[in-house]
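Note that this complex is displayed minus one protein chain, with the remaining chains in position.
First chain written, first letter: the chains are A, B and C, and each begins at residue 1.
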Amino acid sequence: MRYLPHTPDDVASMLKAVGADSLEELFAGVPEACRRKDAWTLPEPLTEWELNAHMDRLAARMASAHSWKVYLGAGSYEHHIPSTVSYLLGRSEFSTAYTPYQPEISQGTLQGIYEYQTLTARLLGMDVANASMYDGGSALAEALLMAFRITRKKRRVAVSRAVNPFYRRVVATYFEPTGYDVVELPVLADGTTDLSGIGGIEDLAAVAVQSPNFFGCLEDLEAAGRAIHDAGAVFVACFSEPLAFGIVKSPGSQGADIVCGEGQSFGNPQSFGGPGLGMFATRQEHVRKMPGRLVGRTTDLEGRPGFVLTLSTREQHIRREKATSNICSNQGLCAMTAAMFMATLGGTGIRELAQLNHDKAEYLKEGLLAAGFSAPFAAPTFNEFVLKAPAGFADTWKRLQQQKIVAGLPLARLYPELDGHYLFCVTETKTRDDLDALIREVSS
Amino acid sequence: MRYLPHTPDDVASMLKAVGADSLEELFAGVPEACRRKDAWTLPEPLTEWELNAHMDRLAARMASAHSWKVYLGAGSYEHHIPSTVSYLLGRSEFSTAYTPYQPEISQGTLQGIYEYQTLTARLLGMDVANASMYDGGSALAEALLMAFRITRKKRRVAVSRAVNPFYRRVVATYFEPTGYDVVELPVLADGTTDLSGIGGIEDLAAVAVQSPNFFGCLEDLEAAGRAIHDAGAVFVACFSEPLAFGIVKSPGSQGADIVCGEGQSFGNPQSFGGPGLGMFATRQEHVRKMPGRLVGRTTDLEGRPGFVLTLSTREQHIRREKATSNICSNQGLCAMTAAMFMATLGGTGIRELAQLNHDKAEYLKEGLLAAGFSAPFAAPTFNEFVLKAPAGFADTWKRLQQQKIVAGLPLARLYPELDGHYLFCVTETKTRDDLDALIREVSS
Amino acid sequence: LNEPLLWERGKPGRSAYSLPRRDVERKALDERYAGSGPDFPDLSEVEVIRHYTRLSQWNFGVDTGFYPLGSCTMKYNPKTNERQASLPGFAGAHPLLPDELCQGVLELMAHLQELLAEVTGMDAVSLQPAAGAHGELTGMLIFAAHFRNKGENRTKILIPDTAHGTNPASCALCGFQAVPLKSNDRGVMDPEAVAALMDEETAGIMVTNPNTLGLFEENIKEIAEIVHRNGGLVYCDGANMNAVMGIVNMKDIGVDVLHLNLHKTFSTPHGGGGPGAGPVCVTKELEPFLPVPRVVREDGTYRLSDDFPLSIGKVHTFHGNFGVLIKAYSYILSMGPELKKVSQLAVLNANYIKERLKDVYHLPFDRPCMHECVFTDKKQQAHKVTTLDIAKRLMDYGFHPPTIYFPLVVQGALMIEPTETETKEDLDRFIEAMRAIAREAEEDPERVRQAPSKPKLRRLNEAEAARRPCLAG
Partner (left out) sequence: LNEPLLWERGKPGRSAYSLPRRDVERKALDERYAGSGPDFPDLSEVEVIRHYTRLSQWNFGVDTGFYPLGSCTMKYNPKTNERQASLPGFAGAHPLLPDELCQGVLELMAHLQELLAEVTGMDAVSLQPAAGAHGELTGMLIFAAHFRNKGENRTKILIPDTAHGTNPASCALCGFQAVPLKSNDRGVMDPEAVAALMDEETAGIMVTNPNTLGLFEENIKEIAEIVHRNGGLVYCDGANMNAVMGIVNMKDIGVDVLHLNLHKTFSTPHGGGGPGAGPVCVTKELEPFLPVPRVVREDGTYRLSDDFPLSIGKVHTFHGNFGVLIKAYSYILSMGPELKKVSQLAVLNANYIKERLKDVYHLPFDRPCMHECVFTDKKQQAHKVTTLDIAKRLMDYGFHPPTIYFPLVVQGALMIEPTETETKEDLDRFIEAMRAIAREAEEDPERVRQAPSKPKLRRLNEAEAARRPCLAG
C-alpha cells in the first residue's frame, strides 16, 4: 500500500528492536478479552483509478451548481471562487499543518489567521474576531452562551423567528441540557423582527437578531440595538451572508455587542453545507469571555514581530470544565480561505460585488412580481427574498428541474404560515439571461 | 484588470519620474511611421467566469479519454496520472521559475533535472541523458544531426520505415535545407526492419530503428546494432513508449549509441499531443556532441554539494552558429514530471505496470483474432499491435463512436499498403470489461 | 524574505478579483441601511499570490517532514482525497437540494456511516459533529437525552486524569459535573476506584482509550460492567483509534458512545486548525438520540429524515463538515481491511521509538505502548534543560516537536506519536536527533536552551502577547 512504507525487512528489524516476535505480539497490552473477535467486512481496497471512477459516479448524481441553475440560499451561497484561492489553499504547508502550537515554525498559519481576525473585525465593525467557530449555527449558540458569561445570573435569551431556522435548532440543542430558556420573537408584517415585547421578558441575557434575516430582509439594527440595550440585554447580531456588509451597514456600527454568523460565502465551496466557517467577533471589553482560539501579535527574543496563539487561559486544556467553550479544532483553513477571498476582493471589489448581488436579486424580484408572484414583506432585501407564488407553481417548480433549474426554496416545511411562499437567492453567478429564462418559464 | 496593478496615481507619479506626460509619450522612440495605424479588433476581455464557461464549452466538444474509450497510441499514450504528480507539478516554485541560470536559488529545478537525467539514463541503459528535447520527432532529428558530428564528413542516414511516420516527417523537415540525405529502410514480413541493405549505403552516418516500432513490434536491437556498427554507422535507437523498458531490454544494453524518443507516457497528459518530452541519451564519450541542456553536480564555496547547468560551451549563447543545436527553452517541467512519475512507479512498479500493459494488449489481440481479425506481423509486441480487420469493419469503427469508443487507428493514410489495417493500443487504463465489450461489439 | 501584513500592501483601486459583468441596472439600497463598506486593502492578483506563497513557506506541515505531535495522529494526507472532495458535483452542492437531486452525497454519507460502524464495531453513526470536541458535546447531549428519557437525574461524569483536555469542558457544556478519576501506578484506571465513585447521580464515565499515556485501558471491560451495573453509560474519546483498528471492537468492550476524529485516524488534513470531523458512533440502544436529519434508504433511494422524536436535534447547521467526510471516505475505500495494518504499524513505530530512546530519556511507564509513547525531561532537568528546550531544539534538526507538557499526569511530558506513514529511515533520523539533543543537554545545555536558531523566528514572547493582547491590526 502506497501510504504504508514498511517493507518486510523493516518490520522484521523493528520488531527485533522492540523485542516482539510478530505484529500481533505488539498488542500484548490489550487483554485477550478485549480483542476483536469478529472479522472485518470492509470492502477490498480500491485502486486510485477505481476510486476516481467511483467518486465520479457519485458526484455525477448531484444537481450541482456547476451544471444547474440553483436559486437557493438560506445559509449557503453560490459565489464564484477565484482559481487563485483554490490554488493557494492547495499548498500543503497550509493544509497539512496542525493547530499552530509551535509558533516558530507556524508563522504562515498564524499571520494568516491574524489577518483573518483583522479583516473580519473590520467587516463586522467590531474590535476583535476569533480564529473561527464551526459554522453559523454553533457560532450563534456560543454567542448566546457567552452572553450569560457577560451578564451573569440571567437565564433567558430571545431569538427572532426570522433568524435562520437551522441556527435556531442548533441553539435549541445546545440549550436543552443547560436549563436556560430561549424565547422566540415574532415577525412583523414587513418581514422584520418584532422587538416590542422584549421589555417584558424577565432575566433576559441576550437578544439575537439576524440581518439580512432568513427572509432576506434587512433589520433596522440600530433601533434593535437601542431596544435591546434598554432591556439590559446583550445585543447579538447574526448573519448568514457576510457579503451583504459590502453595501449594508456593519452590525458593529449599529451597536451590536457580539456579531456572529456563517462565512462560507467567502471563498468556501458550498460542499453540501460543510465545512463552513463560524465568524465570531465582539468588543474589546468582552474578549476574555469569548470562546475559541485567538492569534495575537508579539515579538521574538530578538524583538522581531511575530504571532502566537494567545489568551489560552480561556481554553479547555488549562481551564478544563471552566473553559469559555469546548471548541478545540476549529475551521482554520476555512478562515484562511475567507481571508484570501477578502484580500482578493479588496475594499473596492466587495462593494461592487455586493451591489451586483443586490441588483441581480432586485431584477429577478421585479420580473417575478410582473409574472404574477406577490411580495409578502415590505422590508428591503439584499440577495434573497420571499415571494408568494401563484397557484399551481408547485408543478412548475417540479417541471423546472427538467431544465436543471431549482427555482427557490419552498418555505412551508420551515414556516407553515408561509405555505406557497418561496425563498429565492440570486448571486453574481446568474446572468441576466439566466434570470430572464427563469422569468419566462414561470410566466408560461 | 487584476493582472495590472497600476493605479492612476501610480501611473502619474511614475510618468513624472521618467519625465513623460503620457503613456503614449513613452513610445517616442518608435518613429511615427512605425506606429500602428489600424485599430484592434480584439474581442472584449472575458471575466474569469465567462472564460471558464467558454473553455468548458470547448472542452466538452472533445472525445477525451475521460469519458471515451480510446484505443489509440501511435506516439501518444493514455496512462493513469497519480494525483500526487499533478499536485507537485502545480507548485508554482517549479512552474513559474525560468531556466536555472542562477543556481543558488534554483536548486529545486536543478536537483530535479539531475535526477531526471539519472533515471532516464538508467531506464535507457545509457551513460548520460540531457535535460530534454521538444518531443520524440525533434529528438530523432537532433540525434541524426548529432551523428554527423560524431562521424564527420558523412552525409547520409538511414531510417526504418517502421519508425513513427510523424517522427520521420519531422526529420525530413529538419534535413531539407541541410543537403543531407535520408534513406528509408523497408519493413520485413514480420513487422521489423530490414537492415540487410545498409552495408551498401555509401557515406552512412547513422541508422535509426525504433523499438517497439510504430507497428508495436519489438525489433531485435542487438542484431541491429551489430549490423549498424559493421556498416560503420552510429546506432540511433528511438522509441515512443518508454514504459516498454519496464520489461523490454533497454536500447543501451543492446549497443545503441544514441537513444531518443518521446517521454509523454511518464506522467504527462496527452493534451492533444503536446507538450511532450523529448528524451535523449548517449554514451559518455559523445557527451560534448550532444544537443540540449545538461545539469551537473558540483560543490559550492563551502564544499556543499549542489547542481548547475554545465557544458554550456556547447550552447548557442557561447558558440552561436557553431552550437550543437539551437535548442534553448526545452521541456523542463515535462522532464520534472517524468522524473516524478518514475520515482512514483519505482523499479518494482514500472515492471508490473509494463507487464500489465503487455498482458492487456495481448488479451485484446487474442480476442480480436478470435473475432475475425488477422495478424499481418509475427514479431512480439508490447502494448500496441496491428491487425487486419474483417471486411466491413470501417462501418463498425464509425458505429462504435456512438458508444464512445475509438477502435484503433486506421493505417491506410500513413501506410497505403496497410489499407484495412488498424493499429490498436491498450494500456492499464482499460479494464477487462472494457476489452470484452469491444470484442463483443466487433463480433456482432 | 519577509512579508508585510495584507493591509501594508496594495493601493486603493487595485483588484485581484474578476468582477462579473454588470448586466442589470444599478439600484441604490435604502439609505437607512446603506453602509460605506469595510476597510479592506485593494491588491492585485500577483500581490495576493506572493503574499500567501510566502506565508506558506513559513509553515511546517506533514508534507514538509516528520510531525510526531502526540495525540494528533499527524499521518500523511493522501493527495487523491483532495481530488475527490473538489469534484464539482460535490463542491457545488447546495445543502438543501431536494433529496432526489442529491442522491450522490446521500449514498456517500450512508456508506461512510456503515464503514465507520464496521471499523469501530458500533451500531449506528452520525456524521454531523464538526470536530472531536463537537463529537464529545454530541455524545454528552446523547447521555443527557438518554437519562431524561429514562426520567433519571444524573449530574456527574467520571473523567480519568489521562483523558483529553476537552472532555471536562464538553461535560460542563451539558451541565454535567466532571469528577476526576486518578489512574493507578500502571498509568491506567482502576476498577475499584470507579466502583467507589459510581453512584446513582453519576451518568457514567468518559474515557480515552488508548489513553493519553499511549496505554490501553486494560480494565476497560470490567469498568464498563461496573458503570453499566450502576445504570451509567460509557463514553469513549476515540481520538486514539489509530492504535486499535481491527484489534478492538469498541462495543464489545462496553463502549456506548464513541467519537472519531477523522482528521486524525482517517487522514484528512488538519488545515492548521481545522476543519476536522468528529462523527459519533453509538449502540443500537442510543441510536434514537442521534442528531437529525439522518439518511434513510427506501426502495433504493436515499432521503433525509427528521422523523426521530427522541433525537437531540441539530448540532450543525447542515450536515457536518461534508468535504472532510469525503476525504475520510476516500481514505477508507483506499485502505479497506488494510486499516488493521495501519494500527499495527502505528504501534510498531511508537514502540520502536520508545525502545531506542528509553536509555537517554526518562520513560515513566516502561511497558509496551500503543501508538504513542510518553517520555519526560527528568534526566535533562539535571542540566537545567527542559521539555520546552528539547522541543525547540528539534526544530533545528528539521523535525516538528512532539506534544509537550501533556498529559498533565506526567511532569514535563514529551508525547511522541510517529504514525504508520513514517519510514524506518525517518524514525532513525529522529532518534538520532533526540539522542544528539540528550548529549547536547549534558555538554552544551545553553545551545539547547537558546534553540531554535534555524526557523524564521526565535522563541516568541507569549507572556507579553497574553498580557497586552494585540488581536487585530
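Structural remarks
Please note the rule applied: a contact is a pair of C-beta atoms (placed from the backbone, for glycine too) under 8 Å apart; a residue touches a chain by one contact, two chains touch by 3 or more.
Bear in mind that the values here come from a model prediction, so they are computed numbers and not experimental data.
Contacts of the undrawn chain with the visible chains, over the full complex, involve A, B, C.
Taking the complete complex into account, B:Met336 is the one of B:Met279, B:Met336, B:Leu368 or B:Leu387 that touches the chain left out. The missing chain, though absent from the display, is touched by one residue of B:Pro31, B:Gly200, B:Gly392 or B:Pro416; that residue is B:Pro31.
Summary of contacts with the chain left out: across A:Ser83, A:Ser196, A:Thr313 or A:Gln403, the touching residue is A:Ser83. Contact with the chain not shown here comes from a single listed residue; of B:Gly306, B:Pro376, B:Pro390 or B:Gly420, that residue is B:Gly306. Mapped onto chain C, contacts with the missing chain fall at residues 1-2, 9, 11, 44-47, 49-50, 53-54, 57, 62-65, 76, 78-79, 398, 421-423, 425. For chain A, the residues touching the chain absent from view are 2-5, 7-10, 47-50, 82-84, 86-87, 92.
Just so we're on the same page, only the chains that are shown with their structure count from here on.
With centres taken as mean Cα positions, chain B sits 48 Å from chain A. The set of chain B residues touching two or more other chains comprises 48-49, 82-83, 87, 92. Residue numbers of chain C whose C-beta contacts span two or more other chains: 12-21, 45, 49, 53, 80, 82-83.
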